[in-house]
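Note that this complex is displayed minus one protein chain, with the remaining chains in position.
Chain lettering (A and B) follows the sequence in which the chains are written, and residue indices restart at 1 in each chain.
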Amino acid sequence: MPETAVPGATTPGANGKAALAVSGLRKEFGPLVAVDGVSFAIPEAGSLAIVGESGSGKTTIARMIVGLERPTQGTITACGNDRSRPARSARDRRRRGREVQIVFQDPYTSLDPRQNAEATIDEVLRLHHGWPADRRRTRIAELTGLVGLDARQSRALPRALSGGQRQRVAIARALAAEPRVLILDESVAALDVSIQAQVLNLLADIRDETRVSFILISHDLAVVRQLTDEAIVLRRGQVVERGPTAHVLDDPQHPYTQRLRASVPRPGWKPRRGKLPAAGEEDPTP
Amino acid sequence: MSDQAPAAAVTPAEATPGTPLLDVDGLTVRLPIEGIHRPVLRDVSFSLRQGEAFGLVGESGSGKSMTARAIDRLLPAGAQVKGSIRFDGNDVSALTGAGLRQYRGQAAMIFQDPRAHTNPVRRIGDFMTEALRTNLSVPAGQARARAVDMLTQVGIDDGERRLQQYPHQLSGGMLQRVMIAAALLTKPRLLLADEPTTALDVTTQAEVMAILDGLRREFGLTMLFITHDLELAAAICDRTAVMYAGQIVEIRRSSLLHDDPLHPYTAALAAARPDIAQTAHRLRAIPGRPLSAFEAPLDECAFAPRCPHAQDACLTAVPGLTETGGGLSRCVRTHELRGKLQVASDA
Partner (left out) sequence: MTAAVPVTVRSTTRGARAVGMLRATGPAGIASAIIIAVAIFMAIFGTWLAPFDPITPNLSLAWVGPTGAHLLGYDFEGRDVLSRLIVGARTSMLGPLAVVLGSMIAGALLAVAAAWRGGTLDAFISSGLDVLFAFPGILLAVLAAAVFGAGLTAAAIALSIAYMPYVARVLRGAALKERSQPYVAALEVQGASGPSICLRHLIPNIMPLIVAQATILFGYAMVDLAAISFLGLGVQPPEPNWGVMISENQVGIPQGYPLPALAACVCIVAVVIAFNVLGERLFEQAQAAPR
């Protein structure tokens, strides 16, 4: 739970019991600075939204936390273990897999097309535990039940499943490692509205049951409001605002956050042409 | 000037007042899926008045994109079409060749992903002026001048430079603005916008929507705006139609859609959306998943299995469109549910 209720400022990295802490994170791709001095911390069973548009660096931060990119500078600590540098041994890699997991955005490419849900989850269980087959089977049934997949869906190949069902499989796969932190990288953005609601409810249930911490990366402010307690707003790799989600959305301080908030369609909304260039409107680097 | 098209072509004369610009009546489309012809649109009917902005809202499989494609004659090969589409009183399905190209200049389409609809090896200038040069025989110099002018209208000031560039040198938002400008160059009377802002950032979306809205009013365009976002449609469209399983289930004035929905699906869709202004304990999710037209049974209401208000009467036949309070709703219980469907805030 957030320590301070001061709008616009929560102290990063102060709590020694943080599930995940990031400090001074920086990533350069040649001359381009994608992430510039980002810091935040999440307590156990906490939830943080990283809000930003294209070019904000939010996906790069997620990739650095799970080890798919290497930070140029800065530190990342999960469950008290440093993970700023690549893992050195297979055991280290697996241990990190049990600390932080991720669910990607696109349900159509985040599953191996040749594996059904049971095989997918089974592979993860065998990777992390030396359990006998029947114990694994029980756990698979628990996980598929937790994410709301019936027997037919658990045994079907991904191409016979809808987008929402595939995301449930991806969530079950991530939870099979029993992580302390779950990163949701725009995980509901590609889903229909009615399915999105089901998955959001599912995620809230999971958080209640397993006490896992969430990092939700999203551009959708309504989803952010629904699922997270704290939020940071990123623009071009820098944090421009942070605080409890409700405060950041109801009373934004920074002009960019205000513009973001004002851009969301709602009853009575009339789009206006703004003065600041919109995010993602600048030319891609030639 | 261009060769005069034969009688079946669309002549851009002034519309007789009272005739709708676009009239879709009983449109039913079947497509070959895995070898068998299955319905993707069922008995779709609506009409657009000159200068109106009309929203078409739905989830996957609702048929909203397919409707736009049918109107612009862009259906895939093997499609079986029944019913009629009339543009300015003329039957669209009878058009061929030059007449069809002219029609597409009058009913211009903007797609969701601009990159998928631009040739990466052609310059922006070439692609923008193509329709002007080939269909309307405008000389190249004049065409480019018009293109630069239109780019200014969509907020791109260095038009001359942009005409020389290739699509990959522009960001997604810029490219979509270019697509809008290109669509407007042929002075269309109808704009078919198929999820034009779905792939864009939310601040870019606001910009592009403002441009579309402003230009539409300035040129007196009629617009069919397709989206999955109910609030977006409600914000810029005069009337909105909601589609489910290939059918229209509600047509309503946009301002009333949120507070006084007529169809249970519309209400459920609005309620399923998280609220930016407050956190609900749990969202009111609709059980099950959205059906496509070919999955829906032919002899009952397609939404009945998921509907909290379903009764036995809903399972006997496909409901027709009932008129209530200035709108249309495909529900047998429309009158009794009136006023009871609005989104109640969750405790």
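By definition in this document, a residue touches a chain if its C-beta (ideal position, glycine included) is under 8 Å from a C-beta of that chain, and two chains touch if they have at least 3 such contacts.
From a predicted model like this one, the values you see are computed outputs, not experimental measurements.
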Option from A:Arg94, A:Arg211 or A:Lys270 whose C-beta touches the chain left out: A:Arg94
On chain A, residues whose C-beta touches the chain left out of the figure: 66-68, 87, 90, 93-98, 100-102, 104-106, 108-114, 123-124, 127-128, 156-160, 162-163, 170, 173-174, 177, 190-192
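Definition applied: only the chains that are shown with their structure count from here on.
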Complex contact set, residues of chain A against chain B: 53-54, 162-164, 192-198, 200-201, 204, 219-223, 225-226, 246, 249-250, 259-274, 278-284, 286
Partner chain A, residues of chain B touching it in the complex: 59-60, 155, 168-174, 200-207, 209-211, 213-214, 228-232, 234-236, 255, 258-259, 268-269, 272-280, 282-287, 289-290
